[in-house]
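Of the protein chains in this complex, one is absent; all others appear in place.
Chain IDs A, B and C follow the sequence of writing; residue 1 opens each chain.
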Amino acid sequence: RARRPKPCSLREVELTVSELGLGYESDETLLFRYCSGKCMDHRRNYDITLERMRRTGFSKKGRKDKVSNGPCCRPVAYEEDMSFLDNNSRYHTIQEVSAQAC
Amino acid sequence: RARRPKPCSLREVELTVSELGLGYESDETLLFRYCSGKCMDHRRNYDITLERMRRTGFSKKGRKDKVSNGPCCRPVAYEEDMSFLDNNSRYHTIQEVSAQAC
Amino acid sequence: VSPQPEEGQAKWVDCVKATDMCNQNPHCSSRYRVMRQCLVGKEKDSMLDTNRECRAALEVLLLSPLYECRCKRGMKKELQCLQSYWSIHMGLTEGGEFYETSPYEPVAPVRQPDKLGLASIISGMHTVAPSRFQCPEADRKCNPCLDAAKACNLNGTCKKQRSAYIATCNSSGKSGADAAKGGDTCNKKRCHKALRQFLDRVPPEYSHQLLFCPCLHEGCAERRRQTIVPDCSFKDRVKPNCLELRRVCRQDPLCRSRLADFHMNCIVTQHTVSSCPNDDNYQACLASYARLIGTDMTPNYVDNSYSNWTVSPWCSCKGSGNQEEECVNFLQDFTENTCLRNAIQAFGYGADNAQNKDGSVPGPSATAKPGPDESTSTSETLYIPNDVQPGDEAQGKEYGPKCNLAKGYTCRDESPLEPVSGY
Partner (left out) sequence: GSTGLYFPQNEYLETVYVGQPAGSPVLQVHSMPDSSAERPHFYLCFGAARAPLYSHWFHLDVSTDKSSGAVKKLPLSAMALPRPTSRTHCRNQPARLSVIFVNATMPSCGQTAMQQLCFPPRVPPTPHIMENRFAGPVQQLRRLTKLNVCPNYTVSYSVESDVPVPFAVNESTMELVATAPLDRDKVEVYRLVLVCTVLTEKTVNRFDTSLEISVFDEDDNGPLINGTDSVEVTVEYDRAEGGSLVTLSVYDKDTTPKFPKEPSQNRYVGTMLTNDPWIKDTFAIRDTFKEDKSLFSNIRGTVFEYTLVLKRNLYVSENRTLQVDYLVNDTTYPGPESSVVLHYNITILPVPIRFNNITYLFPVTRRASAYALVGRVCVENCLKFQGIDVVYQLEMADKNASAEAQSCHAAVDIAPSLRDMTGVLYVNDSEALRRAECRDLQYLLLAQEEGGQTQVTTQVLVTLDGEVARAGQQDQKPLSCAESRQRVDCELTRGLGATSGRCQWRQGTEKGISENYSTCSPDLRTCPDGFCDAVESKDMSICPQDCTKEPVIGGHVKGLMFGIKAGYGTCYCFLKRCFCEKDDVEEAICDDMCKTVIATAVLLSFI
């Protein structure tokens, strides 16, 4: 069966704080939520035109602008604070790490 | 000096309706406004983590999700109706073609 | 005594102020109330004739500022001003006038050679010289109406307003949900309102280009005809009688005023050399024609012919009964109006090469309303002291076959007249 692109939605994965890659060293585990998938049904006339300009139009008009192709699957809201005790027994609170809605 | 990426902003170019690539045949010319450039100043902890997961993390977790790398330069508002007369003397009104703000 | 505008002085009291002034004066305001009562009833005419109170009220109001007040085109409270004007002037005219006095401030004659309105027109119809259409005669593909659409699309206000009226008038163009509600028939009233807003808010140099762009081929002429989305704003299932359309128009203060203004600025009643009133003020005529768009009397090009075009409201003279001549005359004020035709052509082709020596403009058959001065009798130029221009005979502007035989012979072929002895 042809793989139909998954629509943009909230996914989650378990990570330790160290695996966040923010530089904190802590073995505490947390749930990292992120947005992934295609935003097919949010495209607009703008996106069709932009896509066509990207493929043909811009060069003809002497432009080399970098433009995003179509709507991005991005968070529209983030979970507020996330606190943890690092491996040196010090508390930290970080903001806007995990997505809340896409 | 490495060329600093242009910030995400509104650009415009004159196009005929036919050049919009929507399928309408009309010689009327209009102003197509689009968003282009980098959104460096909108990155969050989420983006840092996501970028790291994209590069390494996901494969380790057995995931092949496609995710967008960082905030996209996208319109936050669109110009309402855009009407024109096509080459068969029929009027059309199309919505959300040109960006109004990025 | 009402502030009479002396000759040339442009200061008119607008009717909203005049009404306020009258209302502040107990003497005037009471009469004004009585007058409005007199005009409400069906037997309006007899009331003004027989009812003493009505006549007295009228006498007072004729001396009040209300009698000489006028309205500014595009002023803020335009409709209220017009309503005040007609509330008194409706009583003065029999209602059967063919041409009614325009409630708008008179237009000043245009100083030579500025026929095309390089000067701003005092009464609010300001114009900037329309950009000349670069349309070399040879270039058949040239489409000034398309250029006008481009100019509009590249101007924020014009583009917004144009999209607004097109979207309103072209209901099938609207998004599914709205079209489903409105079905496919458009809402003519809303379309007219959107058109009026377009013409009020967009500077004439954009709107007039869309309306009066000159065409050299049918594609261009069809685009020009489509400018006002005629399927919704102009056409209707049935064509009414023009006098019926005029009656309906005169029941609405806005339409009535703009029709009177069109007649005032585009019809030459007395005999004058120029083809437009106010010394050929073409711009005033174009503006008052354009302001009819969006009323019941909306005019439009009747087809997509580019050389022999005609403009007309959506009506015919079928079913006129004994008033056929009046109906035909009313319709010809649109379809065979020399001033309007000259003004539209001058706008398109530029005033300099548009005006021929004798004042008429090249192009399709421009026939003035039949009058002896052109066709059959010497032009008796009214304002020239001498009834006859010396040398008129020479120009042969005479009645029918010139016949000025000497020696007592009649022109007819039959037997010559016996020479007439002296009286």
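In this section, a contact is a pair of C-beta atoms (placed from the backbone, for glycine too) under 8 Å apart; a residue touches a chain by one contact, two chains touch by 3 or more.
All values derive from a computational prediction rather than experimental measurement.
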{"item": "Residue of A:28, A:51, A:65 or A:86 in touch with the missing chain, whole complex considered", "value": "A:51"}
{"item": "From C:65, C:240 or C:313, residue that would touch the chain that is not displayed", "value": "C:240"}
{"item": "Residue in contact with the excluded chain [from C:27, C:141, C:235 or C:318]", "value": "C:318"}
{"item": "Hidden partner chain, residues of subunit C it touches", "value": "45, 48-49, 55, 58-59, 62, 91-94, 96, 172-173, 175-177, 179-180, 183-184, 240-241, 243-244, 247, 270-271, 318-325, 329, 370-373, 376-378, 380, 382-388, 390, 392-393, 398-400, 403-412, 417, 420, 422-423"}
{"item": "Where the unshown chain meets subunit B, residue by residue", "value": "21-25, 92, 95-96"}
{"item": "Touch residues of subunit A, complete complex, unshown partner", "value": "1-2, 4, 40-41, 43-45, 48, 51, 55"}
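Here, only the chains that are shown with their structure count from here on.
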{"item": "Separation of mean Cα positions, subunit C and subunit B [Å, integer]", "value": "49"}
{"item": "Complex interface listing, subunit B residues touching subunit A", "value": "11, 13, 15, 19-22, 32, 34-38, 44-46, 48-53, 57, 61, 63, 65-68, 71-75, 78, 94-99"}
{"item": "List of subunit C residues in touch with subunit B within their complex", "value": "143, 146, 149-150, 153-154, 159-160, 162-164, 166-167, 169-170, 173-175, 222-223, 226, 229"}
{"item": "Subunit B residues within the subunit C interface of the complex", "value": "14, 27-31, 80-85, 89, 91-93, 95"}
